[in-house]
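Of the protein chains in this complex, one is absent; all others appear in place.
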Amino acid sequence: MKITITVNGEKREVETTPSTRLLDLLRDDLHLTGTKEGCGKGECGACTVIMNGELVASCLVLSPQADGAEITTIEGLGTEEELDPIQEAYIEAGAVQCGFCIPGMVLASKKLLEENPQPDEGEIRRGLSGNICRCTGYQKIIDAVKLAAKKLAGTGKLAGAGKSRGKGGGR
Amino acid sequence: MKKKGRGMATIMFGFGYGEGFPDHSIASVEIEKNGKILIRTAAADVGQGVLTVITQIAAEVLKVDPDRFYIIQGDTHLTKNSGSTSATRQTYFTGNAVKEAAEELLAKIYHYASLEFRSNHPQLGVEDGKVFRHDDPENYLTYWQLAEIVEKKGERLYGEASFFPRTYAPDPETGQSERMYVAYTFLTQVAEVEVDTDTGLVEVLKVDSALDLGKAINPQNVEGQLEGGTVQGMGMALMEEQVIREGITLNPDLTGYLVPTALDSPRINSCLVENEDADGPFGAKGVGEPTTIAAAPAIANAIYDAIGVRFYELPITPEKIIRALKEKEKNAL
Amino acid sequence: MTGIVGSNFLKVDARDKVTGRAIYPDDIYFDDLLYVKVKRAPHPHAYLRKLDVSKAEELPGVVKVITATDYPDLNKFGLIIKDQPVLVGIGEKMRYLGDALAIVVAESREIATRALDLIRVEVEELEVISDPLRAMDDDAPAIHEDGNILITHYLDKGDVEKGFAGADIIVEREYRTQHIDQLPLQPEAGVGLYDEESGVIKLWVATQWLHDTQADIAQSLGLPREKVRIIQPAIGGAFGKREDISVHIHLALAAMATGRPVKLTYTREESMITQSKRHPMIIRAKTGATKDGYLTAWQVEVIGDAGAYASSSPAVVHKGMYHCTGPYNVENVRGVSHAVYTNNTYSGAMRGFGTTQMAFAYESQMDILAHELGLDPAQFRLQNAYQVGSLTPNGQVLSRSVNVRETIKKAIEMSDWKGVRVE
Partner (left out) sequence: MKESAARSGNRQGTSGGDFKDCFRPEDYFTASKYFAPESLKEAVEILEGYGGDLKVLAGGTDLLVEYYERLYEVKGWLDLKNIPGLKEIKVFEDRIEIGPLVTHTELEKSENIKEYYPVLNRAAADVGSPQIRNRGTIGGNIITASPAGDLLAPLMAYDAEFKLVSTRGERIVPVGQFFTGPKRTIISSNEILSRIIIPLPGERTYGSWCKVGKRKALIISSITLALVVKFNKERVIKDIRACLGAVAPTPVEIKEVRKRARGKRIEDLNFSELGELVAERISPIDDIRGTAEYRRDVAREIMINALEEIAEKAAE
């Protein structure tokens, strides 16, 4: 069957089957591999995407359920040169370790800050409670969300210098 | 009813493989022609940040912008053995290997620059990727210019080192050994908990931590290890258990196997005790494993403080707490 | 450009990770990629009597089903002791539910999964040993040929009898810890590709120990090391779980058998059942102290549940024992530790490597002693803690960087410690 979805602003017609999950469609068919599978049962949040403005676990959505939907994945945030302020904040706060939870975590942060631009710590914890992180103990992630809230308040919305030290790396 | 309590735990961890097991790391640092500096290591960065740590170390030794570095890592055919990312050893072992490789490279920079500048080593200085004579700093060579000069001589600006400290196998009957592990890291934590005596649920409110690590190469990353390790330890104390009965796992998914979420995890305050007195790079010791060890006993001791019941079996689940409180009440009668 | 060491220099790989560009093993795709699934043991302790893969092979889209019969010369693998089979052969034993019986390579994940259901397995069931104490019984069936006690270590310093005789108080307790999964968020995954011309198998997989994993794979396949090339993509956490072989050898076999790129990704369930755990431990600790609060003797017995295979057990369990006194001066120490085979998922490395379990025991002992002696637990720890010149249970002199007392003092300061309730 064919479905039409708009992913990161781009409308796409995709051939799929009813038993294909949105997660598989994004990864296998569109090669948007920033969306991860950590458990396949909606219990870890690594596959989180924003669908029609809502945070969802893409492992619990059948692709035809997403027919006509607008999807934002991690690849839809910021650009190579200019990161989203939330992404910047994650780097600066030291919130990234293994990184496997981070795409989902960043998207959950984005939704949280859209709905509540100045969340307190309890609200941040609740907003991220569907995303498991095994590395950080969440503290630096929560700090990152606080930092992102400051950045977003300071710049009006999606500004952000996007330049951070320590790029490069091993591959 | 909610009852608060506090508990302390102090732990030590001997790191490196130790026990006479051959344990070493090889790394190299090379000035490339493209304005870059290449580090090669096989050290796996599983998220803890060893690649960042060695970049900092090499940049410090070579006095150069850390953004100049790139790393070839994790390819058996392009790197030499760096040992495992385990045993809390990479900062210490690969950190030292990279430091020594960078120092060897720096020595070569001094050597070849002294030929170019017709000077002695003490008359030379390096700063920001440049080498120059102190009496004429404007007339400098960048490392990369120097590398081209050196290449024409058929040489390379390259340093490689292996860090290979010795330990001794323990006596099989007594376990005695003159040097069992290369060094020891210490941590004290105080956990504050609140126990709901109606439901048996335990909330960890706060954990204060003081970590003896010699030197933090990157304090933010050390805190990240400490916070993450503490929450894993909290999971061990309160909720994590793969239940295996007759060889069969009854909870083989994240629905049944519970790790702490953002809502369960406490604030963790970190104090890094830095005396720069260890044999790791810049006086550092490893921290990866020790950060997870104190949390479970600190929480268990805090629960005792809160409700006067001692638990001998982990995890300390709500059922165990309610059952123990009932027994305690019965015994009090 | 000094002062980089000691600064919060930003992580070199963070930018790739926050943008989703970092490539983890499961993120690698090829156009003609095949998918691999592994048929695992249906029983935790049994002889494999029959394995019929013919129906699975007939399934359209199945490219290859590999069993031990196809590769009779495979060597066992393992971190310290090579005791783990790549594939259980007919007449051989499965020792836990993670043992592999067959490897299915198919055009899609779905076909591979369906094919697993078409493999017929017949086994002769044996007693399942789940409790290490049962495993140590004389009449317990041997899980491995040499018996169920995998390894025993001893520790003996000073004279514990004398130490206990000099104690005013002795606390003796038994502690138990549980099976824990390291639970890195990324389940085991990898992609393999065999280059027929060079004979090199390329594996894009995670490991915590690149060259040792390479060596283990090569010895198992009977190949020179340079014929196995591992390329490490981004690693989604480890905590000890990626020390052992997981997808590696199965991927290599699938790649060689098909000549096409192959991918194997574990489900979370498969990861939990198949890969290593933190050892459950039974720790019997006996500690003596004087009434003014100085430790005189410490004795431990440790039994670690190694599960079905050795993995890191020969190093983990006694490392726990060697840390039995924590960071405290004790002149007289004695201990014995056993790592014991069972039919549980095997235990291996996890953050702390045996000392995490032991800390629960020694720090509980310290707390109990403090309360029984009527001492502030912080003061009690402080007055017994190591300093430069202290001797560990192994008799190692701590010559430098021993700031444990400072950590206690700092923690007291930070937490505004005013003692706990003393009964």
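Order as written gives the chain letters A, B and C; numbering starts at 1 within each chain.
The rule we apply is simple: contacts are C-beta pairs under 8 Å (C-beta built on N, C-alpha and C of every residue); 3 or more make two chains touch, one makes a residue touch a chain.
No experiment lies behind these values; they were computed from the predicted model shown.
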item: Left-out chain, listing which of the shown chains it touches; value: A, B, C
item: Chain not shown: contacting residue from A:T33, A:T48, A:T73 or A:T136; value: A:T48
item: Absent-chain contact - pick from C:V63, C:L118 or C:A306; value: C:L118
item: Option touching the unshown chain, where A:I5, A:L26, A:V61 or A:L147 are the choices; value: A:V61
item: Contact residue for the chain not shown (choose from B:G74, B:G129, B:G159 or B:P252); value: B:P252
item: Candidates B:E127, B:E148, B:E178 or B:D198 - the one touching the absent chain; value: B:D198
item: Missing-chain contacts mapped onto subunit A; value: 1, 17-21, 40-43, 45, 48, 54-57, 59-62, 64-65, 67, 108, 111, 126-127, 129-132
item: Residues of subunit B in contact with the chain not shown; value: 198-201, 239, 243, 245-256, 258, 260-264, 317-319, 322-323, 326
item: Contact set of subunit C toward the excluded chain (per top definition); value: 40-44, 46, 55, 58-60, 97, 110-111, 113-114, 117-123, 125, 267, 269, 273
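Heads up, the rule we're going with is that only the chains that are shown with their structure count from here on.
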item: More contacts between chains, A-B or A-C; value: A-C
item: Euclidean distance of C-alpha centroids - subunit B vs subunit C, Å; value: 19
item: Centroid distance [mean C-alpha coordinates] between subunit B and subunit A, Å; value: 28
item: Residue numbers of subunit A (touch at least two other chains); value: 38-39, 41, 44, 94, 96-99, 132-135, 165-170
item: Sequence positions of subunit B contacting 2 or more other chains; value: 45-47, 49, 51-52, 55, 66, 69, 71, 73-74, 220-221, 229, 232, 253-254, 259
item: Subunit C-facing residues of subunit B, complex; value: 5-14, 17, 19, 42, 44-47, 49, 51-52, 55-57, 59-60, 63-66, 69, 71, 73-77, 79-87, 127-129, 170, 172-181, 183-184, 186-190, 192, 208-212, 214-221, 229, 232-233, 235-236, 240-249, 252-254, 257, 259, 269, 271, 273, 275, 277-279, 281-283, 285, 288-290, 292-294, 296-298, 300-301, 304-305, 308, 310, 312-315
item: Parts of subunit B lying in touch with subunit A, wherever the complex brings them together; value: 45-49, 51-52, 55, 66-67, 69-74, 220-221, 223-224, 227-232, 253-255, 259, 261-263, 265, 267-268
item: Residue numbers on subunit C that touch subunit B, as the complex places them; value: 1-13, 44-45, 96-97, 128-130, 153-157, 173-181, 183-184, 206-212, 214, 225-226, 228-233, 235-240, 242-243, 268-269, 272-273, 277-278, 315, 318-319, 321-323, 326-327, 335, 342-345, 349, 351-353, 355-356, 359-360, 362-364, 366-368, 377-378, 381, 385-386, 392-396, 398, 400-404, 406-412, 414-415, 417, 420-421, 423
